[in-house]
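Working notes for the structure below.
Yeah, one chain of the complex is gone here, protein chain that is, but the others are all in their spots.
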Amino acid sequence: MGPALNIILIALLVITALTATFSRDLLAAVIIFSVYSLIMCLMWQRLQAPDLALTEAAVGAGVTTVLFVVAIFKTRRKEER
Amino acid sequence: MKRVVSLLFLAALAVLLLYVVANMPPMGDPQSPTRTHVVPKYLEDAQEETHAPNVITGIILNYRGYDTMGEVTVIFCALAGVLAVLGREKRGRIYAYADRSRVKSSTIVKTMVRFTVPFIILFSVYTILHGEISPGGGFQGGAIIGASMIIFTTVFGLYESSQRIPQKLRLPLEGSAVLTFFTVGVLGMVGGGNFLTYAWPHIAVSLQPAVVVWLTILVEIGIGLGGAMVFISILFSMIREGEEVAVVP
Amino acid sequence: MGAYRHFPIFMITIPLVGAVLLPFLGYLRQKWVPWAAAIPLVSSTILGSLLMGRMPAGGYLSYHMGNWDPPFGIEIRVDYVGLFLMLIVCGIALLALFFSRLYIFKEVSGGRLTAYYVLFLLLSGAMLGFVATGDIFNLFVFMEILALSSYALVAIAGNRNAVRAAFKYLLMGAPSSIIVLLAIGFLYSATGTLNMADLSARVAESGYTEVLMVAFILFVIGFGVKAALFPLHMWLPDAHSIAPSPISAILSGLLVEVSAFAVLRITFSVFTAGATNLVGGTLDAVSVFAAAAVLYGGIMAILQKDLKMMIAYSTISHVGYIFLGITAFTAEGVAGAMYHMLDHGLAKACLFLCAGSFIYVKGYRRIEDLKGAWRQMPWTCFAFALASISVIGIPPTAGFISKWYLVYGNFSRDRWPYALILLLGSILAAVYCLRVIYYMFFQPGKEGAWETVSKDAPSSMLAPIWILSAGTLFFGLFSSLLIPSLLRAAKFLL
Partner (left out) sequence: MRLFHNYHYVAAMLLFCIGLYTVIVRRNIIKKLIGLNIMETAVFFFYISLGYMDNGIAPIRVGGAQPGQMVNPIPQALILTGIVVAVSVTALALSLVILLYRQYGTLDVDHLMRQEEDEGEGEKGKGAEG
């Protein structure tokens, strides 16, 4: 188990970060970013930081994502060319 | 051109960072400076000195309480900034909100949300009050309250939720975190110590643990309420922007 | 010391708590907000002045937050220089606040008035905390309050340019804060502590020199953005010229200085105590950039048509001076840099407030529009001229004293090219300042541009301007009040 799971999680982190960067649909990018935050939260739980995992789940994946979504609703969803 | 320069800068930075990582103490090394210098005292004594079994709570509220006071000032500052940029939602009943974020929600969704939100708030209260024993604390609880109000707002719309938590209630509570910290800090001085001393030197040693515990809980509640209200106000302010329609009463 | 030891913490927290209480007053009686906002700053100034009289010479005041001893708790460490800078912060912020009372209606609509004063107090309190703290993570926290409130204050006018300038500022400022956080992480990983005094001891004996070196580079990049050091200055001209004038005065006269002071503290009180070899190369690079900043800022200032834009570019050039003083690594250079923080703060704040007063009376922003301005606004114009003289560095003003020490400090370590660049910077400053003065005093105004009857800015706006410009003169004539103690403090740092 040990390092293998960590490495898988890290790979997922990198993949989600890259997808969030390169996706043209902003809403999709934000949702993928919230997935990134959730994986980060799992990672922190594995690194024995339950307080931070809780905070990241509530703030990083919850509040931040909602703020982004509201901002996208107020502006536009697609990236311009 | 600009792109090339920035990519070169990034590449240089990446090499620099990898160079550092290759020279850093190995991860998890019990002999590394982070392990040997300040930490042992925290881990050994935190429980006796701060009366919080959760060492992190002990550090953020007690040993490094001043940092946390700065932190709650930062969120208050963010709120002041958002309000300065976007403005607060209008008071009174003559304004309705035609918010697009409101989903056309069915009765099932509405009932579900009405049913779950109280439980989420209950959980957050538990998180706030239980912060010194289990993971969690004031700020996490506040964020969870904020998140529950977000769910409520997406389903019922801003008008409904701003009726539940009106501006009159939020305005005094937004600064409660900073004010609680300041009060506790000054109480520490009155008690004979420096700013933010929890264990007042002027009182009997036998009473000190109780005082520390109660002050810790007071600060947690202050942070929780303040954080929650700040999040809700920021969210309302962002949602209402440009969507207020005056309705003739 | 008795009760005096509590003074610094009250100086910091009273403005912050005042900011939190101000919305209540704004809710009840908005008219009183400008007056009430002055109360915390006035009390901080009084506390600071009282403390100044009690400061032991060459010593420092260490305040242990929560009665925890330093490496475990947070320490506030105020030495003579720090307290001096805190007093400058209080004083200039207070003057800018008084200036705002009438001026602010020109740029900020009534509904945002309370938010303006709240952010103003947060900014001032954060600057005080930033200067006073002795803990490196606490430095980061206060830097964030500082940064957030200044982004919001740049944007507060709410029009196109203000929002764009603020966003540009944020897009450079926020990554720089993260870089500082990363640098703190590196420093912590190599030493295991966050207290600055403890760090300086442990940096010297730490075996992880590579980590420390890169941490220092990241610190310089991070604070360099905040202080607008040359290649990282892109946000400054927009932000400083578009913000409301009192805010420009604070940003240009204080925020930049305070960030440079952070670099100074990181360099001298954390790194170089026994580890000079770590930072030598970086500091050499910094001095090259600082020299470039002096020239670039000066040349760009000459090319500007907008008055506030010109003053903003001049700030970039003066940041270069301060960094050249720091990197000279001599007591004279460092003392000169500190004195330059004082006189640049006074002079720049004065210039921006003068620009604000032109905007208030006539709405003029372009330099050309100022032709013949002295006939209508003699008081503003004379204050502007006096502050310009200090910016150039002509003898009776404080600008001359600091520049003399900067040049001397660079010469005495065989850094004569830098000393020459400092002198060249003065010539450039003379070109851009004297052009404005020439327009003001010796050119006929356009038909109908100015009224012949003198109708200067109201006296509540002229008073702050004149206090500032008189300050540059005062600290030029009586430099012996401060220079010896600054030199002693600088020797202590080296």
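Per-chain numbering from 1; labels A, B and C assigned in written order.
By definition in this document, a contact is a pair of C-beta atoms (placed from the backbone, for glycine too) under 8 Å apart; a residue touches a chain by one contact, two chains touch by 3 or more.
The model shown is predicted, which means the values in this text are computed figures rather than measured ones.
Although it is not drawn here, the omitted chain touches the following shown chains in the complete assembly: A, B, C. From the options B:Leu10, B:Leu122 or B:Val190, the residue with contact to the chain not on display is B:Leu10. The chain omitted from view is touched by exactly one of B:Phe139, B:Phe156, B:Phe181 or B:Tyr198, namely B:Phe139. Shown as candidates are C:Ala152, C:Leu212, C:Ala290 or C:Val407; the residue that touches the absent chain is C:Ala152.
Of the residues in subunit C, those that touch the hidden partner chain are 106-107, 137, 141, 144, 147-148, 151-152, 155, 157-164, 166-167, 170-171, 174-175, 177-178, 181-182, 185, 188-189, 194, 241-242, 305-306, 359, 363, 365-366.
Contacts to the hidden chain, counted on subunit A, fall at residues 6-7, 10, 13-14, 17-18, 20-21, 26, 29-30, 33, 36-37, 40, 43-44, 47-52, 55-56, 59-60, 63-64, 67-68, 70-72, 74-76, 79-80.
In the full complex, subunit B touches the omitted chain through residues 3, 6-7, 9-10, 13-14, 17-18, 21-24, 26-30, 34-35, 38-40, 42-44, 46-47, 53-56, 59-60, 64, 67-68, 70-72, 74-75, 77-79, 81-82, 85-86, 133-135, 139, 234, 237-238, 241-242.
The rule is short, and it goes like this: only the chains that are shown with their structure count from here on.
With chains as nodes and touching pairs as edges, the resulting graph is an open line. In this assembly, the C-alpha centroid of subunit B lies 30 Å from the C-alpha centroid of subunit C.
A separation of 20 Å divides the Cα centre of subunit A from that of subunit B. Across the assembly, subunit B contributes no residue that touches 2 or more other chains.
The set of subunit C residues that touch two or more partner chains is empty. Listing the residues of subunit B that touch subunit A in their complex gives 54, 56-57, 100-101, 127, 135-137, 139-140, 143-144, 146-147, 150, 231, 234-235, 238-239, 241-242. Across the complex, subunit B meets subunit C through its residues 16-17, 19-20, 23-25, 32-39, 41-42, 62-67, 69-71, 73-74, 76-78, 80-85, 87, 171-172, 174-175, 178-179, 182, 185, 188-189, 193-199, 201. Across the complex, subunit B is touched by residues 50-51, 53-55, 58-59, 62-63, 66-67, 69-71, 73-74 of subunit A.
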